[in-house]
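The complex appears here without one of its protein chains, the remainder shown in place.
Right after this comes subunit A.
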Amino acid sequence: MESRKAWEMTGKFPGLADVSISQDIPVEGEITVPVGSHSPDEDFSTLDEPVKDTIMRDLKAVGKKFVHVMYPKKSSALLRDWDLWGPLVLCVSLALMLQGGSADSKDDGGPQFAEVFVIIWFGAVVITLNSKLLGGTISFFQSLCVLGYCVMPLTVAMLVCRLVLLAGAGTVSFIIRLIVVGAMFGWSTLASTAFLADSQPPNRKALVVYPIFLFYFVISWMILTFTPQ
């Protein structure tokens, strides 16, 4: 009762004195949190399904991500369920295709594969660390996933270059290769920027885009200067 008088006497909250809760009324209710019904069968279902289902599910996820890279829109599907199958396949195929170029003796073919592999993964790790240090909100493997998948246009460019080089190695073929590799390089950079730049504070996008540009530039340069023996 004294508190009520104190409230009224301050004059600040004249009407609110009626709303004060008395201390005699017990608080009652239920404190149970409704849990979604997880039947124990659902947790083990992925173990019991046939192998074909598992493989098809993973392949579909990888395929969906490839489509996302081809038409880069701002979607979160690529980021949410990251996987590294696509980057691995792309990296190995690119390294295999780049092997054996500009080699003097046959033991120079070995380092070429390891070189490309190391460049792609080391470069992706450095870009990820850089974007995290600049204040990015994306996680380590999500960023690796995006950068790996965006190597796909450059792998396509490598295929085209090899086919063009089968026809001949003159100035015309160099110009064709330059145009193709340049276009794919721009596509890769734009695709990865569309996914990665959103996770940065807005005034620092340029700081994150530059290393990505450099990374794809180095890979494009390796593809462009590839000459088969």
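By our rule, contacts are C-beta pairs under 8 Å (C-beta built on N, C-alpha and C of every residue); 3 or more make two chains touch, one makes a residue touch a chain; residues count from 1.
Simple rule for what comes next: contacts and distances are computed from a predicted model.
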| item | value |
| --- | --- |
| Among "Protein YIPF3", "Transcription and mRNA export factor ENY2", "Nuclear cap-binding protein subunit 2" or "Spermatogenesis-defective protein 39 homolog", the UniProt name of the subunit that does not appear here | "Protein YIPF3" |
| Candidates A:83, A:115 or A:198 - the one touching the absent chain | A:115 |
| Listed residues A:59, A:96 or A:134, member touching the removed chain | A:134 |
| Subunit A residues touching the omitted chain (full complex) | 102, 104, 111-112, 114-115, 118-119, 126, 129-130, 132-135, 203-204, 206-207, 210-211, 214, 217-218, 221, 225 |
